[in-house]
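One protein chain is absent from this view; the other protein chains keep their places.
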Amino acid sequence: MPLARISIKKGRSADYRKAIGDGIYDALRETFNVPENDRFILLHQHDDDEFDCDPGYMGIRRSENLVVIQIAVSNTRGIEQKKALYAAIVQRLAASPGIRPEDVFINLVEVQKENWSFGLGLAQYA
Amino acid sequence: MPLARISIKKGRSADYRKAIGDGIYDALRETFNVPENDRFILLHQHDDDEFDCDPGYMGIRRSENLVVIQIAVSNTRGIEQKKALYAAIVQRLAASPGIRPEDVFINLVEVQKENWSFGLGLAQYA
Partner (left out) sequence: MPLARISIKKGRSADYRKAIGDGIYDALRETFNVPENDRFILLHQHDDDEFDCDPGYMGIRRSENLVVIQIAVSNTRGIEQKKALYAAIVQRLAASPGIRPEDVFINLVEVQKENWSFGLGLAQYA
């Protein structure tokens, strides 16, 4: 049920981009108990000047490889699960495609379970 | 007041794309009592590998024509209205441009009424 929207700068390879989606999906599976194949990931590739993100906020040194991840999820997880998700995404993306932990920005947008339709016009989780 | 963000794969015609917006608008009018001309719809067209959505989750057979619709709305509707919206969108998009019910994914993001400004720097619904 998560719907993930990823923003990166243009110029990364198809393998690199796919690995980002794989890592997010695996991390959601591991920490948020997301069912198998519940994978809905959209990627937006930006020109440099469309990607206006600070390189040093909070003392974190971000590079050209910053990945901004916004994930809509149901509001059923607590703080510890969210922390586990952030750590798992960073760990996965470091392993492949090799993204520095400083370069992973995550924002969760929580919604009610009834706010999803996976097809057929039904509210499958309501 | 809804702000709809649609994601599809590249390659559909202008008429096809317009019909998606028309169907969403008409369904919002019909089921969410959205005022006439309250239409704010953004479309994102993705390359194949930017559109990473499972073709079978929950046993629903999705095709290349999957439409992912994320709509920000005020938090004033109950479950029955949401179900009616999902059904209405699917029905409209099946009629035109002819999208299979399996190929319509919807996510609602609810916000407070004061979270909108339609112009002029005012909070028109607050």
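By written order: A and B. Residues from 1 in each chain.
In the analysis below, a residue touches a chain if its C-beta (ideal position, glycine included) is under 8 Å from a C-beta of that chain, and two chains touch if they have at least 3 such contacts.
What you see is a predicted model, and the numbers here were worked out from it, not measured in a lab.
Listed for chain A, the residues touching the missing chain in the whole complex are 7, 44, 46, 49-54, 56-58, 60, 62, 68, 70, 79, 82-83, 86-91, 101-110.
Residues of chain B in contact with the chain left out of this view: 3, 14, 17-18, 21, 35, 37-45, 72, 109, 111-112, 114-124, 126.
Following the convention adopted for this analysis, only the chains that are shown with their structure count from here on.
One simple way to say how far apart two chains are is to compare their mean CA positions; for chain A and chain B this gives 21 Å.
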